[in-house]
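Structure record follows, encoded as structure tokens.
In this view, the complex is presented without one of its protein chains, the others remaining in place.
Chain lettering (A, B and C) follows the sequence in which the chains are written, and residue indices restart at 1 in each chain.
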Amino acid sequence: MSGSKKTFVITRFDPDRDEAPRQQSYEIEVDPRWKVLDALNHIKDEVDPSLSHRWSCRMAVCGSCGMMVDGKPSLTCKDSLADHGDTVEVAPLANFPVVRDLVVELEGFLDKLKQVKPWIIRAKERAVEEGTHRQSPAEHQEFKQFSMCINCMLCYSACPVVANEPDFLGPAAIALGHRYNLDSRDEGDHERQEVFRGEGSVFSCSYANECSEVCPKNVDPAAAVNQAKFRAVIDWATSFVVPRGGEG
Amino acid sequence: MKQWLLRLEPIIWLLFGQGILLGTLLLTGWILVVGLAIPLGLVPAEALSYERAHALASSLVGKLVLLALCALPLWKGAHHIRSLAIDFGGAERDTAVAGCLYLIAIVGSLLAIAAVVRL
Amino acid sequence: MGRPAHPDAMKSSRPSPTRMAPPQMPSEYPMGGRYRAYTLFDATGFVYLLVGLLGVRVVWALGDGPVAWAQLQSELQNPLYVGFHLLALLSVLFVGVRFFRLFPKAQPPRIGPAKPPPQPVILGGLYAAWLGVTLLMAAILSGGLL
Partner (left out) sequence: MLEIVEHDIVIVGGGGAGLRAAIAAVEADPAASVAMISKVYPMRSHTVSAEGGAAAVAREDDNFEMHGYDTVKGSDFLGDQDVIQYFVEQAPRELTRLEHWGCPWSRNEDGSVATRAFGGMSTKRTWYAADKVGFHMLHALFQHSLRFDRIVRYDEQFVTKLVVVDGAVRGVVALDVREGNMRLFLGRAVILTTGGAGKIFPFTTNGNIKTGDGMALAYREGVALKDMEFVQYHPTGLPGTGILITEGTRGEGAYLKNGRGERFLIEYDHGVGHKAELGPRDMISRAIIREMEAGRGVESEWGLVVHLDLTHIGEERIMSKLPMVRELCQIYVHVDPVHEPIPVRPVVHYMMGGVDVDIDGATSLPGLYAAGETACASLNGANRLGSNSLTECLVFGARAGQHAIAFAKGSSGANQSACQDIAEQESARIESLRARKGGSERIAGLRAEMHHSMETGCGVYREQDSMDDTVRKTTELRERYAALKLEDDSRVFNTELIAALELGNMLLVAEAVAVSASHRHESRGAHARRDQPTRDDQNFLYHTLCHWDSGGPRLDRKDVTLGKWEPEERKY
């Protein structure tokens, strides 16, 4: 296959040198079978070793390589160069503080992830000797989709509410909290409801649905967030009927 | 105030959601006939002569439908305008904006109740 | 590049000594490209608010008696009103189409023991209900029924 030339306009930022992010162009020979990530790696290896970006698995499962490509959040190891024109713009994910070049700050997400308690909560822990839980394929199916999140952050960079409301838990974190709420092994719904109705409220979501449009793993976080609203309403309504012990 | 809003979020969302769902279901025919067909003369105005209109409206079902049709869209409206305000950079003022908008929705809903009650 | 996002968007609770470039909004937001439909959806809020208030006025006039009612009916013939109702019709159609597409997946897979029907069924049901209610409403209001 013969190569062709493409120009990559890449956002660069080094906090020690640059006041603000700037753009730098690279014209390189590309293989038409490449993904966007292959081009970035080529630039780093052969043209400009100072370019910084994250990647590892190159098979769309580790979630490190999310960037804005031509203005859209994209998993660069999955995004074919063939789907882009002669000039490709690559920028760090929108809605995130930028650490360097194409690298964004992820700690904010990890805070949010921890808030939703993404682990199995049970009144009484099961002992190993008791064996595995029984969970039917149908019960598994209920949460399966929401357990597919690779934490790639594309949804956060597409969501308008994330851009405006720093407290908002955001699509992926809510999807993961909701995933545990739907798991037949979990009993932590009430604990998570408090989080879902608190500062980062699920109700902040205005159902832009852009999170689901850009999700590379078909997690459909918008579905999770809005199902979570439904549950929150039901939980709120039943709290009048059935008063809760303890956790209030 | 912000805490209050947070606590009320479920009920606001419920009314908002119904504003979209029931509102859209009911409004389509309503706008078609009352807003367009009759004023444009496509349907004779006698169809909603005072007697007939009043008879339809003052039944219990009529009252409920009218109440839903007037009040719920106010909530969809208020909630979406709030979100629009945030879209255009008003996140800082959200609590105040939301307060005003929901106040409009509340007053409007009360008026709607009054309007159907006095039929 | 877009406008700046909220300066604290996706900020960490742990402060970092390293200066970071502030977060930017997606470049097309809020009015361009893939965000247009969403922003329009929000913007129909104005129309719904006015339609609701107008509805209150209509019902109020009906309560005020035949004179007020006749007065209102002629007022509605004003091109401004007709124009607004045209816009309202478009808005309602747009809201319906967008929202009904998004509605089914927002159903939790289960509330207690109850499971909602499959998503295509919900969607079909919504469209059927929309058509049905609209026809019924139109028929009743225009005197074709009752």
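Structural remarks
As a convention for this text, a contact is a pair of C-beta atoms (placed from the backbone, for glycine too) under 8 Å apart; a residue touches a chain by one contact, two chains touch by 3 or more.
Fair warning: this is a prediction, and the values are worked out from it, not measured in the lab.
Though it is not drawn, the left-out chain touches A, C in the full complex. Note on the undisplayed chain: of the listed residues A:A60, A:L93 or A:A175, the one touching it is A:A60. Between the chain not shown and the residues A:L176, A:V195, A:V214 or A:A228, the one that touches is A:L176.
Although one chain is not shown, part of subunit C still touches it, namely residues 16-18.
In the full complex, subunit A touches the omitted chain through residues 1, 14-17, 33, 44-46, 48-64, 78, 99-101, 103, 106, 110, 113-114, 117-120, 125-126, 128, 131-137, 139-140, 143-144, 147-151, 176, 180, 183, 185-186.
Just so we're on the same page, only the chains that are shown with their structure count from here on.
If touching chains are joined by edges, the resulting network of the protein chains shown connects every chain directly with every other. Innermost chain of the displayed assembly, by C-alpha centre distance to the whole-protein C-alpha centre, is C. Just to note, of A-B and A-C, the chains joined by more C-beta pairs in contact are A-C. Chain centres here are Cα means. That of subunit B falls 11 Å from that of subunit C.
Centre-to-centre separation of subunit A and subunit B, using mean CA positions: 36 Å.
Spacing of subunit A relative to subunit C, judged by their CA centroids, is 28 angstrom. Among all residues of subunit B, those that touch two or more other chains are 80, 83, 87, 89, 91. Along subunit A, residues 160, 164-165, 206, 229 each make contact with two or more other chains.
By the touch criterion stated above, subunit B contacts subunit A in their complex at residues 6, 9-14, 80, 83, 86-87, 89, 91, 94.
Of all the residues in subunit B, the ones that touch subunit C in their complex are 19-21, 23-40, 43-48, 50, 52-54, 56-57, 66, 69-74, 76-84, 87-89, 91, 104-105, 108, 111-112, 115-116, 118-119.
Residues 11, 13, 15, 20-21, 68, 71-73, 91, 94-99, 104-105, 107-111, 142, 156-158, 160, 162-166, 182, 206-210, 213, 220, 222-223, 226-227, 229-231, 234 of subunit A are the ones that touch subunit C when the two sit in their complex.
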